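One structure is given below, encoded as structure tokens.
Just one protein chain is left out here, and the rest sit where they should.
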Amino acid sequence: MSGALLSVENAVVDLPTPRGNLRAVDHVDLEVGAGKTLGIVGESGCGKTMLSRAILQLLPKKAKLSGRVMFDGQDLTRLSAEKLRKLRGRSLAVVFQDPMTSLNPVLTIGTQLIETIVEHLELDLAQARQRSVELLAAVGIPAPEQRLTQYPHQLSGGMRQRVAIAVALSCEPQLLIADEPTTALDVTIQAQILDLLAREQQRRHMAMIIITHDLGVVAGRTDEVAVMYAGRVVERAPTPALFKQMRMPYTEALLAALPKLDVPPHTPLPAISGRPPDPTRPLKGCSFSPRCRYSAGRCSTEKPRLSPAETLEHLYACFHPIAAGGGA
Amino acid sequence: MATLELSLEEEAGATPVRRRRLGTLFWIAIGWMVLVFAVAIFADLLPLPSPTDMDMLERRAPISVEHWLGTDGLGRDELSRLIFGARISLIVGLCAPMIGVTIGGALGMLAGYFRGRFEAFVVGGMDVLLAFPPLILALAVTAYLGQSIFNLTCILGVLGIPAFMRVARAATLSLARREFVIAAQALGATHTRILLRELLPNVMLPLLAFFLLGVAVTIVVEGSLSFLGLGVPPPISSWGSMIGEGRESLDVAPRLAFIPAIGMFLTVLSFNLIGDTMRALTDPRQGAL
Partner (left out) sequence: MMLQAAPNPLMKVENLVVEYSVGGKTIHAVSDVSLEIARGETLGLVGESGCGKSTLGRAVLQLRQAVSGKVLFDGHDLTTLKGEPLRKMRRRVQLIFQDPIASLNPRRRIGDIVAEPLVIAGVKDPEERKRRVSEVLSAVGLDPALVSGRLPHEFSGGQCQRICIARSLVLNPEFVICDEPVSALDVSIRAQILNLLEEMKARYGLTLLFIAHDLAVVKAVSDRVAVMYLGRLCEVGPSEQLFARPAHPYTALLIEAIPVPDPDVRPTQSVPVGEPPSPIAPPSGCRFRTRCPRADARCSSEVPELRLVASGQFAACHHPLV
């Protein structure tokens, strides 16, 4: 894709652990165009969070990153710490799973918002304050004036996440990374927060990456979806194409394993047997092969490459993809 | 039915890693401890001159074949006094924290588990004990009951109770809210059983690590008290009293103060090192992902 706002090229993240090297992200390529939304889906430990940290250049100190992270024409892996810091506040923003940890508990919400705005947008205090009120109102916080003087612990989880989003949006970022933004929230609040993110994304024409474990979250709200398993992207496609025809057995199994409302109670769920491989002991073949019901032949000896299906946008890494309209 | 495969080789790597992490310093510390304990325990069997036999003709004799570390201001063999002094320092250093860990640990666990009025009472009591000046307490007790190793150990032991109580209470508080304790309650386990089987094994390691640090602190405090003349009664030697006696001849024979000081320094350092390493290993989940 040409003219992508963010492109991750051949990213590899290695983490040294007492049990050996852990390859958290394994040769990942991704692009997000301006104004587009990418969903990254995967279970815990699949490397999705490490990938987002790699994009933000916020990896743990001992982690090693190779590959390129091109953002708006510059390679983030080569930028100085100072330039990165400026970029992170202004053009790249992030919303984390737990707003309680991303907001400073001893500062009022107003201080946190106003400080960010003053620092990055060079507005004076009164203007910054005015802007903070507007932002809080925009993210659906009632009585925004009064909220400015409150501390994070005085708000509910959903309200805190709204404040975290307001902080992230405060400098009109070009790219917003939302890392499991609704996992800690109740289902009714989750819907509101996802709506809010979608609305602000469209209004501001920003690019957005939603990282989640829930296929339901990405289905209606993203343009493209990348499914990760054991550090690799195993399937990537425009959202409608992916849900219409999943090619990678893991994606299909993940969807099938979700309990559904239109199925009568006590229907056994098609579970995926076993568990993900130990990331410190990479498998020789396809990482999903021990749990895959289509696994055969070279699946256990050779790693499948991420390659296109009929359309160039739909990529998958599988030797025995699910054929159109049925099993392999 | 979902199957499950448990890879055995997965855990194979865990054990050697943990051992390697202990480091050389840890083993040097262990080596020093073994040496100190060995000479202290077998002091009577070693071919040493008596630590209390005075030889007024050989006062402050330099290092010689007869006296490996020379003699002190009263002509007593320095090495022998050092080794017999190690006995006293170790006995007091181990027994006093033992009192602290037993009483303080028990109170802390009970307070953390039962909460409520009992906890308020225990914490309040400990605050009173902490607020009492320790030197005055030591002075008062020795003045009333006399100077003896037993009294000294008791004083230091009682002074250690609040710290052990706090460690035990903090550990218990965080554990008692964990689901496995609630699970035991739901199973109908008695309080005694929950305290002994579920909580104690988990509180034990932080307490043990703290115990080792307590030993180190106690050896130093015993030294300070002996230095001030509140410790063991003469002519018995302890490291602290030896430093105190050596002070008088600092200008003539500085080694008389420095040799016991170095002995104490190395021992305390070893206890601290071992204690720290133990504390680092306290979390059973370390190394697991």
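By letter and in written order, the chains are A and B; residue numbering begins at 1 in each of them.
We adopt the following convention: a contact is a pair of C-beta atoms (placed from the backbone, for glycine too) under 8 Å apart; a residue touches a chain by one contact, two chains touch by 3 or more.
Worth saying up front: this structure is predicted, and the values here are computed from it rather than measured.
Trainee: Given that one chain is not shown, which residue among A:L125, A:A271 or A:A296 touches it?
Mentor: A:A271
Trainee: With respect to the chain omitted from the figure, which of A:R19, A:R53, A:R88 or A:R221 is a touching residue?
Mentor: From the options A:R19, A:R53, A:R88 or A:R221, the contact with the absent chain belongs to A:R221.
Trainee: From the list A:L58, A:L258 or A:A323, pick the residue that touches the absent chain.
Mentor: A:L258
Trainee: By the contact criterion defined above, which parts of subunit B meet the unshown chain? Give residue numbers in ascending order.
Mentor: Touching the chain left out of view, subunit B contributes residues 1-4, 6, 8, 11, 178-180, 182-190, 193, 197-198, 201-202, 284-285, 288.
Trainee: Mind pulling the subunit A residues that touch the left-out chain?
Mentor: Against the left-out chain, subunit A lists 43-44, 140, 156, 158-159, 186-192, 194-195, 213-217, 219-221, 239-240, 243, 253-255, 257-261, 263-273, 275-276, 291.
Heads up, the rule we're going with is that only the chains that are shown with their structure count from here on.
Trainee: So what's the Cα centroid distance for subunit A and subunit B, whole Å?
Mentor: 51
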